[in-house]
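Here the complex is missing a single protein chain, while all its other protein chains stay put.
So that you can tell them apart, the chains are marked A and B in the order they are listed, and the count of residues begins at 1 in each.
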Amino acid sequence: MSSESISNVPPSVKGVDRDKDMSSHPINVESKGVNFWYGDNQVLFDVSLQVPERSVTAFIGPSGCGKSTFLRCLNRMNDLIEGTRITGELQIEGQDINAKDVDVVLLRKHVGMVFQKSTPFPKSIFDNVAYGPRIAGQRNRAYLADLVESCLRQAALWDEVKDRLQDSAMALSGGQQQRLCIARTLATKPKIILMDEPASALDPASTSRIEDLIGELCNEYTIIIVTHNMQQASRVSHQTAFFFEGKLIELARTTQIFTNPKQKQTEDYITGRFG
Amino acid sequence: MRRRLLLSSSFRLICRVAVYSAILVLVTLLSVVLWLAMERLTLQFFQRGFSLIPDRAGIKAGIWGSFWLISLTAIFSLPVGIGAAVYLEEYASDTRLTRLIKVNLSNLAGVPSIVYGMLGLTVFVRMFGMFGRGIQLNLLSGWLVVPLPFGKSVIAGALTMSLLILPVVIITTQEALRAVPGTIRTASLALGATRWQTIWSQILPASLPGITTGAILAISRAIGETAPLIMVGAVTYCRICPGGIESVQTLLTDPQRVLAAPFDKYTAMPISIYGWITSGPPFMSVAAAGIVVLLFVLTCFNGIAVYIRQRARNKLKW
Partner (left out) sequence: MKPSVPAFLRKGRTRKGSDKPHEKAIGFLLLLCALVSVGTTISIILVLVNDGIFNFVGEKAFFQQVSLKQFLFDSKWLPDSPEPRFGIWPLVNGTFMVSGIACMIGVPLGLCSAVYLSEYAGPAERSVLKPVLELLAGVPTVVYGYFGLVFVTPYVLKPLFETLLGFEVDTFNVASGGIVVGIMVTPMVASMSEDVLRSVPRSLRDASYALGGTQFDVSMRVVVPAALSGILASVLLAFARAIGETMAVTIACGTFRRIGVNPFESMQTMTGFIVDASFGEDDAQGIVVKSAFAVALSLFLITLTINVISQMILRRYREVYE
C-alpha cells in the first residue's frame, strides 16, 4: 500500500470478464511447492499456485525470474534439456504429471504450447494444422479437413487462408504464422493452452488480434500466458501471478494486483522501478 | 607509400594468377583428353567389351560393372550412413562413446583408399581364410547361390566401397540435419510427437535436399575410385558383364541373372581405363575415350547434385 497512484488498469479485451467469479470453476492446474534445478542451479523456489478452468492467467516478472521455466514444467518440455530436476507436486486435473506412469506424449497433446517465435513447419498450411492429429493416428481425410477448418476459424485465420490451404506456411506473414501455430495447437484438442510471450515478436496490429483471440478462446480453454508486457497482462487475464527471482511473489485477480498489490516487490515492478 | 601499393597490387596479381592457373590446368586436362579420345568415341565403343586389339576395345563391361558396383554400394552405404548420422545428431548424448564415434569418423575420412582395399581383401574377399577352399550357400531353393568367401565378386567390391564412402555420407548428412532449426523439433514435440515421429515427419523431409546432395557426391567419389577395387579383384582385362546381363532388357526380365550378378566377377570404368593405360601406347586413345565417358557420368551426377542444392536454397529460406 503506498500513496503513489498506480496507472489505471486498461480495459480488458472482449471476452474476458475480469470480474467474473471463478470460484465455481474446478482447478485445472495446481502446483504445490515446486522446486526446479538446471544442473546445480536452482531456478524455482517453492512455487505454489492454482489455475481455475477456462480462465486466463498471466505470469509476469522481469527477465530471468523463472516464469517461462515454470510454464515449460507444465507440459514437461523441460525434460528435453539435460540435467534438469524437479521436486514438489505439479497436478493437472488432479493428476501428478511427473508420476512414473504418465505418458508425456499424451500429456503434451492435452497441454498445448505456443512459442514466442512462430515456428510453422516447412509444409502446407493444411499439413501444419493436421500434423498433431495425424501423428496421433488420425487418418480420416474428411475428419481432418473439418478439424483443420474449425481450428483455423477459432484462430481467426480461416478467411485469410481458406483458398490456399495447400500453399506453404512459410509464405504467411509473422502475425498469420503465429495464428497458424495457435490453430495447430488447437488441433490436438487440448484443455490447457500455454503461451510463452506469443505476441512479443509481432507488430501492434497482430498483437491486438492475438489478444482478441485469447478473449475468444478462454471460453473453452484454460490459458496461461507469460508476458513481459504489463498492459497486455492486464488486458487479457483474469488473474495474474508475479514471479521474481524464482519465487512466486503474489497471485491475485488482475484488477486487484494492478491497482492495489499486496507485496512491495509487486508494486515496485508494476510501477516500473525495475525490470 | 607507392612502393607499398605496388607490392600490394603485385601480390594481388600473384594470387590471381594462382587461381586462374588452376583453371587453366583443368581446361588443359579436359582438352587433352578430349583431343586424344576423339577418334575412339564411336557407338561401337559402347557396345564392345574388352579386346586385345585397340580398334575393337569397348567400355561396355566397364559400364555394366560400374552400374552393379555403384547400385550395391548405394544400397549398403546410404541407409547405414543416414541412420548413423540421425543417431549422432538426434539420439546421442555427450557420452564417451559418442565422442569416440565422432573422433573415429574424422580419422576414417583421412585413411588412404588403398587401405580400405586391404580391408576389403581380407574381410570380404578372403574372409580371413576361414572357409578354406570356399563353400556355397544355396538359398531361396537354388535361386540364390552365395559363395563364401565372397571372392573377387561385385558384392565384395561394393561392401568395400561402402565402407570407404561411409564417413563422407555420415558427415554430410550430419550437416544437413544440423541445418534444420531446433525450433522445428521443439514445436513438433510440444504437439505430442515422439522423437522418431519428429525425425521421420519433420527433420528428415526438411533436410532431404542436403542429404541427397551429400549422397550423390559420395557416390560420385565411389564411381571414380580405383585403388581399392584393384585390391579386391576387379578384373582389369575383363569381358564379362556381371550376371551376363548385357542389355537393359535382360536386366528387367531375367530375375535369376539379376540375383546371380552380385556374385559374379566384374570390372569397372576406372579399372578398364587403368588397364588400357598400362597396356601401352596403342591403347592411349582408348584410355582417353574411357576417361571421357567416366567424366561425363561424373558431370551428370554432380550436375544433379548442384541442381538439387540450388532448388532447395530457393525454396527453403529459414
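What we mean here is this: a residue touches a chain if its C-beta (ideal position, glycine included) is under 8 Å from a C-beta of that chain, and two chains touch if they have at least 3 such contacts.
Remember, it's a predicted structure, so these values are computed and weren't measured experimentally.
The chain omitted from view is touched by exactly one of B:83, B:134 or B:282, namely B:83. Residues of chain B in contact with the chain left out of this view: 4-5, 7-8, 11-12, 14-19, 21-23, 25-26, 28-29, 32-33, 36, 79-81, 83-84, 86-88, 91-92, 100-101, 104-108, 110-119, 121-123, 126, 128-130, 163, 166-167, 170, 189, 194-196, 220, 223-227, 230-231, 270, 273-274, 277-278, 284, 287-288, 291, 294-295, 298, 302, 306.
To be clear about the criterion, only the chains that are shown with their structure count from here on.
Put simply, chain A touches chain B in their complex at residues 75, 77, 80, 82, 105-109, 112-113, 115, 117, 119, 121-123, 131-132, 134-136, 170, 181, 184-185, 188. Taken in their complex, chain B has these residues touching chain A: 93, 181, 183-184, 186-194, 197, 201-202, 205-206, 316-317.
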